[in-house]
Every structure is written in structure tokens, then in C-alpha cells.
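These notes concern the structure reproduced below.
One protein chain omitted, others in place.
Lettered A, B and C in written order, each chain numbered from 1.
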Amino acid sequence: MNTLTGRRPSRRKSGDEPVDRLGVAVVGLGGAVATTAVAGVELLRLGACGQDGLPLAARTDLVPYEGLVFGGWDVSADDLAKAAHFHQVLDPAQIEAVAPRLQRVRPWPAVADPAYCRGVGGANVTPSGGLREQTDRIREDLRHFRAEQELDEVVVVNLASTERQPDLASPSLASPEAFEAALDGGSEAITPAMLYAYAALREDMAYVNFTPSVGADVPALTQLAERRDVPIAGKDGKTGQTMVKTVLAPALRSRALRVEGWYSTNLLGNRDGRALEDPGSLASKTATKESVLDAVLGYPVEDHLVRIDYYRPRGDRKEAWDNIDLVGFLGRRMQMKIDFLCQDSALAAPLVLELVRLLAEARRRGERGVQEQFGFFFKAPMTVDGRVPEHALHRQERALLDWLDGRAPRDGQS
Amino acid sequence: MNTLTGRRPSRRKSGDEPVDRLGVAVVGLGGAVATTAVAGVELLRLGACGQDGLPLAARTDLVPYEGLVFGGWDVSADDLAKAAHFHQVLDPAQIEAVAPRLQRVRPWPAVADPAYCRGVGGANVTPSGGLREQTDRIREDLRHFRAEQELDEVVVVNLASTERQPDLASPSLASPEAFEAALDGGSEAITPAMLYAYAALREDMAYVNFTPSVGADVPALTQLAERRDVPIAGKDGKTGQTMVKTVLAPALRSRALRVEGWYSTNLLGNRDGRALEDPGSLASKTATKESVLDAVLGYPVEDHLVRIDYYRPRGDRKEAWDNIDLVGFLGRRMQMKIDFLCQDSALAAPLVLELVRLLAEARRRGERGVQEQFGFFFKAPMTVDGRVPEHALHRQERALLDWLDGRAPRDGQS
Amino acid sequence: MNTLTGRRPSRRKSGDEPVDRLGVAVVGLGGAVATTAVAGVELLRLGACGQDGLPLAARTDLVPYEGLVFGGWDVSADDLAKAAHFHQVLDPAQIEAVAPRLQRVRPWPAVADPAYCRGVGGANVTPSGGLREQTDRIREDLRHFRAEQELDEVVVVNLASTERQPDLASPSLASPEAFEAALDGGSEAITPAMLYAYAALREDMAYVNFTPSVGADVPALTQLAERRDVPIAGKDGKTGQTMVKTVLAPALRSRALRVEGWYSTNLLGNRDGRALEDPGSLASKTATKESVLDAVLGYPVEDHLVRIDYYRPRGDRKEAWDNIDLVGFLGRRMQMKIDFLCQDSALAAPLVLELVRLLAEARRRGERGVQEQFGFFFKAPMTVDGRVPEHALHRQERALLDWLDGRAPRDGQS
Partner (left out) sequence: MNTLTGRRPSRRKSGDEPVDRLGVAVVGLGGAVATTAVAGVELLRLGACGQDGLPLAARTDLVPYEGLVFGGWDVSADDLAKAAHFHQVLDPAQIEAVAPRLQRVRPWPAVADPAYCRGVGGANVTPSGGLREQTDRIREDLRHFRAEQELDEVVVVNLASTERQPDLASPSLASPEAFEAALDGGSEAITPAMLYAYAALREDMAYVNFTPSVGADVPALTQLAERRDVPIAGKDGKTGQTMVKTVLAPALRSRALRVEGWYSTNLLGNRDGRALEDPGSLASKTATKESVLDAVLGYPVEDHLVRIDYYRPRGDRKEAWDNIDLVGFLGRRMQMKIDFLCQDSALAAPLVLELVRLLAEARRRGERGVQEQFGFFFKAPMTVDGRVPEHALHRQERALLDWLDGRAPRDGQS
């Protein structure tokens, strides 16, 4: 088994002792975001980069970045040095500096189901088998990872390409018991992402879903997390356009500027963009993007359009162009246009690192079930009992910092 | 004396009784912002427009918009219907609907000093005279306004074109006593804007400065406000580009995206834009625009450029184009461009209406001196004892709402 | 029959005498483009507007704008004053100035087929009947128009909403004989737009198609035009984004800047935009938009995407946003973004006026069949024998001016 070793192994910790070696098991380890996260930790270890992009770099109460040990699954068997060259997120000099360490990390064979993610394929997959057999293999991978690497804790992270939406009304997803039965008997409603989430929970490992896919956000798995005292969080990392939207929209509301229309288009050319050429995956993605606006503004925006296009020339660098039509005092019409030339993986990777550290902290504190206070990181924050989530970035940040500082949230604060 | 009557006069109020008729004495009454504010109140009275753009429309604890009675000074003697036609902020149909009422409002002769504002001139000026004589005339105007209109309170608002910066180190501005002496003896450091602010304070009327000019923000006048128990606020309304800046910059900081450069350019074609063709006035304006960024981010942005250009084709509709250069994780460079096609007066006028109502409320509550909690409205919020002001819009809003609700601000909250 | 009368009727002209009264029979007379064109001619007649937007305003050898007399069909029976109010292209004051004349123009009942244009409907339609019956009615309308208005010539213009693409391989469209047989026997391949084109040709009237629909551009009708000595031109007016594309792309080729990708998105909110919510109509529209680029550049652009979205807040004002990815010397990558905030009808209407004048001139000169020299006005210029059309705007302009001046085109000129 190949992993990236943080430091020399030390003894296991128990109780609320600080975590020395935190395992990160990534679904989609060879993707651009994961590769960037792993390379970033190596560059931080070398002192070869600063802490730009890491919102919690100053929090010394969290596991240090250097304590992270990476492993995970991918449909491509390429080692991470090769993956980094392919994704072209880092400078050649940066890849070279950490190549010896990245070469040692090779993804484990992944569970794949073309019915749920058509756009992206690969040969590094487990032999087909029943759902139960697949979860058993994933759990075996996780136990092996923890033992071999002498890890204090493991967090499982979903960074795989977007799956299409399953049938959420399926009885198989309604309770842990039904889910267990379906694992044995088979069910079309169970997606690969759910298998990884289930395996994590059964191994008492925290789970975080950074993708728009349905992962632990079904009753069967949120209840399982509650019962097993395991924290979970998600979903769909809020990196570019939606992040800006949840910053601007609250301000427009503060100034009482009415949003008459909001047109958002996205150009992206990396593997995730290609996966979105499948209409099923695209629907999952735009759904989480569209839910945000009305909630923040407090009224429905009739003309809120979100477009995502695979546009090859841009590679991992993406572009989000937004047009907002506003109505101000006395009906005066105004427009705002925002063009964000960003780099998907550079925005996402540091958030993944922070989430992993936060879930380890939540585990240490004995939190269980959905961790709403991590909504700061997500386009579609999971909530307890289906509450409407808070989307405004500054209020999400406030909630996160309050939790970190052990301070009760202040009601009615905006 | 010409004014715009809110409702039929009622008896004067005393103590903390609610205000029925609130006078608004505007410096620069014929300008685009003031004209739009006056017309807006008339349209609200007719029920001919909605409440878009008015952030505090739902606060029934403030004086209703219909209670506002306008008067004021301008270098142009045109009545406000004529001014509204000239500024082209409103639709012709809107102007027509309120023209009979606007025609009744004619600006009083203004104090003007070409040494301080070269770009804009007019014939409706008081005969030249000493500084004392000029403040006497302004005070007489204010007393006459209050009496004739049977006003419960009067708030003085500066909406005049930007003046160039005076010599702030002048001893004449250092204390109320020195200022009084200079009014009699003459001083080049005393600007027209200060004369109006002084007159307001001496008449025990609240004062708010919505322009970048130096108004009450000198020790002589802030101390005078304290001594006379009068609330003051300012300065420089935060409407377009800077509003967006104080929304985005906190979010960039939240995400640890480092701002390497921020280039802001402004095209505006109205009377205020023409005034800024004078380098002195322009310097005052860009100064308040530039101070914001470093304070919000917590580090100096070496390449923060702010350009303002008078560009005739745009009229009162203005355009603010911003480019931001960002550095993210592992040194990845990104860019964000924002193009805000807005209408200056439609953004500013409703904020002026809210400030007037808030200052009346502050006066009712017995507040005195600089009202920091109104920083939400300003590019360069005045603070007590020269403290660095809060610029982040969402924290300014929090402080405002806390004050309105009689709640103590929560320390350390971000 | 209601029409807009140019001047007092004069005697009919013959031979190559100049045309005094030129009839314009518009398919889609109540739409934004047609209404704007008609109102524009009336405003020109009043001297109430300048000649901005009219490329051939200086050509005194063409029929003067004041000589145009409008009539036509529409699925809405509203008179053109009402239509002008609805479309909001003109200022209220402009509509008022010409309302008495516009009120006199009421569209004739139109031939409509929901199978070909689902997005837009109306009650002002002819009773259903066979294809032959429908062409007979259209021809009767045209004869009546010519006689009643004492017109020297009539040009038929298609400005109706975009139809979906018919089966172009249908034998019914292959020759005039087959078409005639199909009119009697019925054929699913014959669209409403073709019926109007056929009727025009049978009445010896020039025909121009300003829409992306298939009109006269099938062998049956181009051959008919040749046989009857009638000039035809089309198709799809080149107004906004594509106009800019055929200006920039030749320059990029001149500078050898390689186009790696070109992403075009369009927001439009008028009736034409709504028609494009039907996927069939949308396909017709994007097809003509996409064909342009490769032809101009001389190589295929793999990543040329064109998106069109109906976006209600914009009304007739539309927005075209383009991103171009360029590769320059030594592989240096560059980007150009263009945001065109334009008004569809204001761009299209004057081109329609010029085309009508040019087709009258072509008729006067005895030209017949496809008029390639009018490609300047079209996104998908019709050519003789399926030749690849010239798309570069400056070369199209050269060809047009050469024809107007009776000068032979210079071979090899670029």
C-alpha cells in the first residue's frame, strides 16, 4: 500500500490527546484537487511555499498540515507525480521539488459505476462484485491504511468527479437498516459515493464530501453517523463563483438593491469539466449552485440562470462570468458584471486541508452527525433535520470561528 | 422661503417624543443626489414607487420618509423640477408626477469659494463677506426654515461638490475657541463646508457630511459637537465601487486569498464628475477611496490604484471597473474583474434619506459627537479619537443594527 | 387594408425609372425589428432623428427612406403604435410623435404553423387550409397591397421569429416543379417562411430573409428566382456578436494570432429570445452563428461554443459576451473578452431599411437570383451554387460598394 508519510510514526493517541498523524483517505486521489492538496502539504513541509489560500493557517489548535498522511482511491493508477504533471496546476519547478515523495503515492483501485459517472473512466478499478463486497474492500483498505501508517485518526474525503443524482426517494436510503439490507440484496439507488461514506462510518472515521454527488446526505447515512458518534460534513466545495455570490448577494440585500436577474456562466476545461458533459452529472452540479441565491436574498429571483460549459483551452484554470441585473431607488436599473479568472484546484485544495483538520478536531471533541458549523466551505451545506442552511459567507465564518473558540452562536446575529 | 412641505404643520415636539416633521437642510440642494432624494420622497408619498434601495424601509421606529421636509442652498437658483430635468436621473413620467411639488422648492443662495471648488459655479451665491457674516447668514436661513415650516427637528446634510483639501494642520481648526477667533479674523483653512457644519452645530442641529470634503471632521468642530450635545456623522457616501470593495475584500481575507494589486477606475459624467477635473478636489476624493483596502485586509497592498475620470457620455450613470490580482495556494495567480454600471444618485439618495432619519433618532436618544455606528454609509467613517474605522460592510451593518436595537456591540466579533 | 403611406401616390413607373413609392411587405410586422423600422422611417420623415445606424444614408442613388410604404403580416393584430409601446425600443416621446401614423398600420392575418415555431403564438392567423390555399392568400395580400397603395415595386422581407429547421433533403424542395406539386399535395418539409418566399417570387417581387429560418434558400426557390428574373437575398441579419466576430477574426488572422477557443454567450429577453427557448428554433439560430468562424480564419476552431439564453430582465436590450483564447508568438497565451451591451432592434432595423432599398435597386438593374454582394448584412450569406461565402465584414463592404458603383470586384483582394 502506497501512502505519503507525514513524519516518522509515533505512538497512537487516545482520549482527547492531540493527533500526531492524521490519515486522509481520498476518493479521487489522482484528481487535480487531491494532487494539489498532497503536493501542497509536501511543499509546506519543505518550507517551499507560503500559507496563501489557507484560511486557518494561524490556528495552532488544529493538527498541523505536516501531520497529514495521504492515501486513497482513483480509477487511474498513475502515481501522484505523474498526475501532477498531467494536471498542470503547479509550476514544473514545484512538481520537481516534491516529485520523489509524490511518486511514492499510488492510488488504490477504485469502485466505479459508469451508470453514475460516465464522463471519466480508468482501468484502476476493483473487480465488479456485489455492493457488500465493495464496501468490504473499501473498509479493508481503510483498516490497512490506518495500521500500516500507524495513524491516530483517519478522515475520508470525497473528491471524485460528480456523479449523477440517484433516486433519493428509494426506500433503500431511508434508514440504516434498509441500507444494510440493500447492500446485501442490491439497489440501483446506492451510488459509489455512498459506498465510501458508509465504509468510513462503519470504520468510525469522519467523512467529508467536497463534491456535488450524493454522499452521506441521505437519511440512512446521517442516522448511521449519529448512531456511531462520527462527524460528517458536506457538500460541494464553495470555491469560485458561488463563493462570490454568497458574498455579494448579502451585501445587495443590505443595501436593498433588488436582484431582478443573475446570469452565471462557467468555463472549465479539466477532468471535472469533462465529467459535467454528462447531463446527469451536470444536473447535480447546477442544482447546488442554483439553490443559494434565493435563500440569501430572502425572495425568489425569477431569472437566475447557471450555465457550466466544458471549454478545453482553459484546462484547470477556469473562468466564471456573472451578470447581475439590479433595481435600485425609484426603479433605476443597474448592472454588475464579474469575471473571475481562477484556478479551481488552487482554490479547492486548501479548503480540503482545512476541512480535514476541522473534522479531526470535531472527532476529538466528540461531535457526531452533521457538522453545520462547517457550512463556510460548502455550496450546499448539510443541515440537521433539513433546515435551510445559512449561505452568507460572513455569517458562515462567524459560526465557524465561534465553534472553534468554544463560543455559543449568537441568535439573530446577521 | 421655499421648501417642500411634508404634511400640514403640527405642534412642536419636545423631549423624546417622536418627530412629526423633520427638516432636512441640504448643502447642494440642486445637485443630482439631493434632487433625487427630494423627488423620491414625493414619489413615496404618492405611492408611485417601491422601497428598493432603502435599507431601513422596514424600521418603523424611525421618522417616516413622508415626514421629511426639504430646504437648502445651491449655487444654482433653478427650482428642483428644472434640476430634475437637467440631471436626467428620473424618467420623464416620474418627474412629471411630482413636478408641481418640486417647482415650489428653490435653493437659497449658497456660500461659495472658488478657491475650494473650482469645477462648479453658479450665480445663486451670497454676497461675499467675512466668514462670521457668512455663518450668520447660514444660521439665519436655518432658523427661518425651522420656524416657517414648524419643524420639530432639522438635520443639515452636505451634498455639495467635492472641495479641495484645506491645510488641516492650521491652528484655526484645532479647537472651538481658535475656530471662533478665525471666523472673526479670517483664515484660509476654513472652507465653505466647515461654515455650514459650524452653523448647524451652533443651531443645535445634527450634521452629516455625505461628501469627501472636510466638513465637521476637524478637532474644532468635533469638540463643538460634543460640547453642544449634537450628533454628527460622515463622511463620503459609500455607494458604488468602494461599497463593493468593502464587501469583497473581507471575503478575500476570509479565504486567505492575498491581494497583490487592485486597480480601480471610475467613469462619471455628472456635475460631481466635472468638479473632480480640478486636481485638488480629485485628491480629496481618491484619498478616501484609497484608505479602505489596507484596513480591511490587514496588510498594505502596494499596488492599489484608484482612477477617476470625467467622461461626459455617461451622465449621471457611472461605471466602475475594478481589476484585482490575487495570489492563492502555492502561489497560483488569479484575477477578478468587476464592472459596475450604476447610477450614482440612485445609489446615494436613499442612503441620504436613511442617514437623516438616523441622525434624528440619535438626536432623540441624546447621542452627541461622532456617531461611529453609522459607518455603514461612508467611505471614510469618522471615528472618535482617530481610531481606525471598521470598513467591512457586514460588520458595519451589524453595528448599525445593534445600535438600532439597543444592543451592545459584541467585542471581537468579525 | 392598413398600411403606412409614404407620400401622396404618384403614377406607376416602368423600365429603369427611379422608384417613387416602394412597398415593403413584412412577415412579422408586429415584431420589435419591424416596428422599429416603420417608426424609424416616420421619425426620419418628421426630421425627428438623425441617420445614425444607416450605413447607406449618403447614397442618393437609392430610393429615399421616405419612399418606403409598409404593410405585412403578424400573428398579433395589434396596431404598430401598440406594438411599439410593448417592445419598448423607442423612447415614449418618440412613440408619441409618430403614434397617429403607426396606429393606422395593422398587420394582416399571418400563416402560422406551430410545428415550426412553438415559442410565439397569436390569434391573428389565417384559417387553416392547404399549402396552395395559403400561398394564394399571401399572393392576394401582395397584389392588393401593390394596387391599393399604387406602389412602383414591392419587396417582401422575412422578420418573423425563428422557425425550426425542416428536412432539407426532402424531394419537395429540390426543384420548382416538385415544390409546385407539393403545394398541391402537401409536404411536411414546406415551412411558413417558404410559403411567403414562394408567393413573393410568383408575384415577381424581390425577397429578403433577415432571419435564420429556411426561406428561399432551397433549390426549388433559388431556381424559381432565377427563372422569374427576381433578386433574392439572405439570410440572418448580422447585427451584434457575429458582426463583431467577423470584424475581429480577420484581424486576428492578419496578425497570425491563432484562435484556440472562442466562447460566445448571448442574453436576450425579447420575443425573439422567447422563440429560441424551443430547441428546434435554437438549433437553427446557433447553426448560422457557428458557421462563421472557421471560414474566416481558414482553420477549424475546435472549441467554438455559442450559447443563447432567454433572459427576461434585458428585454429588447441584449448582451453578448465573448471570450477568445489566443496563441501568439512562442506559444504565449492571451485572452480577449468582449461585452456588447446592445439593442437588437436598433441594430437590425436600419439594416432592413438598407436591404429593402438595395433589393429595389437590384430589381431596377435587372439582377436575378441570389445577390451575393449583399452578404455584408448577413450571418449566413446565401451564395450561388453553394460556394463558401465571404464572411469578413470589410471584404463584404468592399463587394457591396463595388456593386453599387458599377465596379467589377477585384480578384484576390482581401
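Methods note: contacts are C-beta pairs under 8 Å (C-beta built on N, C-alpha and C of every residue); 3 or more make two chains touch, one makes a residue touch a chain.
All values derive from a computational prediction rather than experimental measurement.
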Residue touching the undisplayed chain, where the options are C:331, C:366, C:386 or C:406: C:331
Residue ranges of chain A at the interface with the undisplayed chain: 92-93, 339
Residue numbers in chain B that touch the chain omitted from display: 260-261, 263, 265, 267, 302-303, 305, 307, 309, 311-314, 319, 321, 323, 325, 335, 337, 339, 341
Touching residues (missing chain, whole complex) on chain C: 36, 39-40, 43, 49-55, 57, 89-91, 94, 243-244, 247-248, 250-251, 254-258, 326-332, 334-343, 346-347, 349-350, 376, 392-395, 397-398, 401, 410, 413-414
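The definition used in the following text is that only the chains that are shown with their structure count from here on.
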Centroid-based (C-alpha) most distant chain relative to chain B: C
Where chain A and chain C are represented by their mean Cα positions, the distance between them in whole Å: 50
Where chain C touches two or more other chains, by residue: 339
